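Every protein chain but one is kept in place in this view of the complex.
Let's turn to subunit A:
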């Protein structure tokens, strides 16, 4: 019975490979194993967003009950976004939960995630810290998101001040990612971040 999922993914895979989004390098899909149960997706950060220039890798696990149940998708690339966990990369997008319909495809999922990067929904947040920053200090949010895009997704470098602050913490013996998380969570206030890290 599980071959329905495999058969469907096989077809969808071909569909995505031939799609115009792939031709434009907007989305990418790769097989991880030969039995079509795990795939690697990639989406390009949409233009005019803090994610522009970055490439975001996704882990896609296809359940045996696909397409009657949604694929399990998670960001592998670390990302600063109100609807995506900055810790685990988990996404609580409605179409990946109760709004999934059997007629949707991996292509729909990748495009929806790309759309999510362009239009965050801070009122239905997945990462409470990021969401608070998004609502209270949008410029700070954009700066942080762009910084993460540069650090993890190969986006352009934008603000050397951030890099300097991280370096200061690293020099104090803090692991780089941990330093970045602390600074991001405290609006790049070095003092407060330091206080939190050593408390």
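Here, a contact is a pair of C-beta atoms (placed from the backbone, for glycine too) under 8 Å apart; a residue touches a chain by one contact, two chains touch by 3 or more; residues count from 1.
The criterion applied here is as follows: contacts and distances are computed from a predicted model.
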Complex member absent from the view - protein name from UniProt, among "Sister chromatid cohesion protein DCC1", "E3 ubiquitin-protein ligase parkin", "Putative tRNA (cytidine(32)/guanosine(34)-2'-O)-methyltransferase" or "Rab-GTPase-TBC domain-domain-containing protein": "E3 ubiquitin-protein ligase parkin"
Residue of A:87, A:115, A:138 or A:172 in touch with the missing chain, whole complex considered: A:87
Contact residue for the chain not shown (choose from A:4, A:32, A:115 or A:138): A:4
Residue ranges of subunit A at the interface with the undisplayed chain: 1, 4, 7-8, 11, 65, 67-69, 72, 74, 85, 87-88, 90, 92, 97-98, 101-103, 125-128
